[in-house]
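Every protein chain except one is present and positioned as in the full complex.
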Amino acid sequence: MTDNASALQLLLSGDPELFAIVRLSLQVSLSAVLFATLIGLPTGAFLALVRFAGREPIIVVLNALMGLPPVVAGLAIFLLLSRSGPLGGLGLLFTPQAMVVAQTLLVTPIIAALARQTIEDLWVEYRDELAAMDVGPLRRIATLIWDARFSLVTALLAGWGRAAAEVGAIIIVGGNIQGFTRTMTTAIALETSKGDLPLAIGLGMILMSIVILINALAWLARRAGERYAG
Amino acid sequence: MFNRRCIIAAAVLCAAALAAPAHAQDKSIVVASTTSTQDSGLFEYLLPIFKQKTGITVKVVALGTGQALDVGRRGDADVVFVHAKEQEEKFLAEGHGVKRFPVMYNDFVLIGPMDDPAGVKGMKDAARAFRAIKDKQADFISRGDRSGTHSAELKLWKIAGIDIAKERGPWYKEIGQGMGAALNTAQADNAYVLSDRGTWIHFKNKGNLAILVEGDKRMFNQYGVMLVNPAKHPNVKKELGQEFIDWLVSPEGQKAIANYKINGQQLFFPDADDPNA
Partner (left out) sequence: MHAAAADLPVMFNRVTIVAGGATILQDITLTLDCGPPTILIGPNGSGKTTMLRAAMGLIPATRGRITWGGRGASAPTRRAIMFQRPAMLRRSVTGNVRFALAAAGVPRDKRETRSAELLAEVGLTGLERRPARRLSGGEQQRLALARALARDPALLILDEPTASLDPAATKAIEDIVRTVTARGVKVVMSTHDLNQARRLAGDIVLLHRGRLIEAGRAQDFFAAPRTPEARRFIAGDLLV
């Protein structure tokens, strides 16, 4: 009870460090979603529309990667960005950028796989009509993405939810450095280990609110989709 | 329209994320250190003092001693600041470090439930206490993470004449996590656990745990600091890293360490002037 009360107090006091942690969490996860969208959406559209040898194994792997354990993603990016690794020269390990890279790796398969499914389903439905209207390949992709936009936004939000809530990848590549790479999830892990439960609970409450917000947005996207697209 | 607005918002936040660290990187070093220095709050006290004096931002990645040294081995840190002398000397011998400077010590304490099922309370001989715990099969939480504290615990079992790898039972639990997590587990399980004093004093979820054994010389915990070898890892910021090390062992740094207190208790005892530390 007292833990919860002091957690609330902490939130209401508007502690600047707390604010910085929340802001970094949002910056990192949203940047990851942006990059994952730039990579995953075209990849999903390509896999949905183009038939080539090896396409189906790629789809199976992509679907499996939706469940990629964050620590594995973290480890892979750690080895990649470590000074002794192939991209060590960039000096990105233990920076927010490294966390964005790791979360992009986590989120891209989600967006690509969901986009592939959504676009392919719509493509099956639209194929004949678009062929009959003599719609060229670029305009075809644009049409499918635009008409699937509400489902695609839901896919982006699913990706964001995963990024905002994970700790395994960013704690490895970010190092949980105070004031630099400490996010809500890594701070919760740290404060819990310090036995400072009020701060952990306070951050947990903010994180939960954000997750609820993400789901509310997903719900609104679905509803808007029904309203505009039937 | 909906998704366009979303994308714009994301792009703005993303640009901010990428722009933000640019200035923070100007004058900063990465220090691989141990969870005990972080969890005890020492860095939160020391680093602002150091930054005010030099303008250098110290970014601390807190890991177990073994992991912290590994980060140094890969060249991912500029300085390592850990507490396991043998492992540190091996690190130097491999050529990953330049020179080891003793900085300070704190001590380990044996924590356990107040009702003390193994009856070790007040013992001055840590090895005897460990034997009692083993004989009573009382629950014991081990860090199990190659940390300095883990090494110290293993050393104490050895001194007690117990080969813990062979003689362990279900009462002995390795959790593979940091000091705080080990204390949380011990609190939940009513178990004994070896902790550094700093983390213990700073730890807020003590519950029914208390210090049962302390003061044995063999429970002293020496910290050393080393610059990662720039000859091996050219990206190491040797000037800034060395500046941090020099400050830690300077009279000013040593005084700052001695000044860090919680509830009037001093946690770390500077000993940079002791060549054998």
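Order of writing sets the chain letters: A and B. Residues in each chain are counted from 1.
By our rule, contacts are C-beta pairs under 8 Å (C-beta built on N, C-alpha and C of every residue); 3 or more make two chains touch, one makes a residue touch a chain.
Keep in mind that what you see is a predicted model, and the values were worked out from it rather than measured.
Enquirer: Quick check: which displayed chains does the absent chain contact?
Expert: Looking at the entire complex, the absent chain's contacts are A.
Enquirer: Looking at A:Phe94, A:Tyr126 or A:Trp160, which residue reaches the missing chain?
Expert: Selected residue, touching the omitted chain: A:Tyr126.
Enquirer: Check each of A:Val22, A:Leu87 or A:Val135 against the chain that is not shown and name the one that touches it.
Expert: Per the contact definition at the top, the residue touching the missing chain is A:Val135.
Enquirer: By the contact definition given up top, give the residues of chain A that touch the hidden chain.
Expert: 122, 125-126, 128-129, 131-135, 139, 143, 147-148, 225, 227-230
Here is the rule we use: only the chains that are shown with their structure count from here on.
Enquirer: If you average the CA atoms of chain A and of chain B, how many Å lie between those two points?
Expert: For chain A versus chain B, the centre distance works out to 32 Å.
Enquirer: Can you name the residues of chain A that touch chain B in the complex?
Expert: Listed in rising order, the residues of chain A that touch chain B are 24, 26-28, 30-31, 33-35, 37, 82-85, 88-89, 91, 93-97, 100, 149-150, 152-153, 156, 175-178, 180-181, 190, 192-197, 221, 224.
Enquirer: Can you tell me which positions in chain B touch chain A when the two form their complex?
Expert: Touch list, chain B to chain A: 2-3, 6-7, 9-11, 13-14, 16-18, 20-21, 24-25, 30, 35, 38-39, 43-44, 57, 59-62, 73-76, 177-181, 183-184, 187, 199, 202-206, 233, 235.
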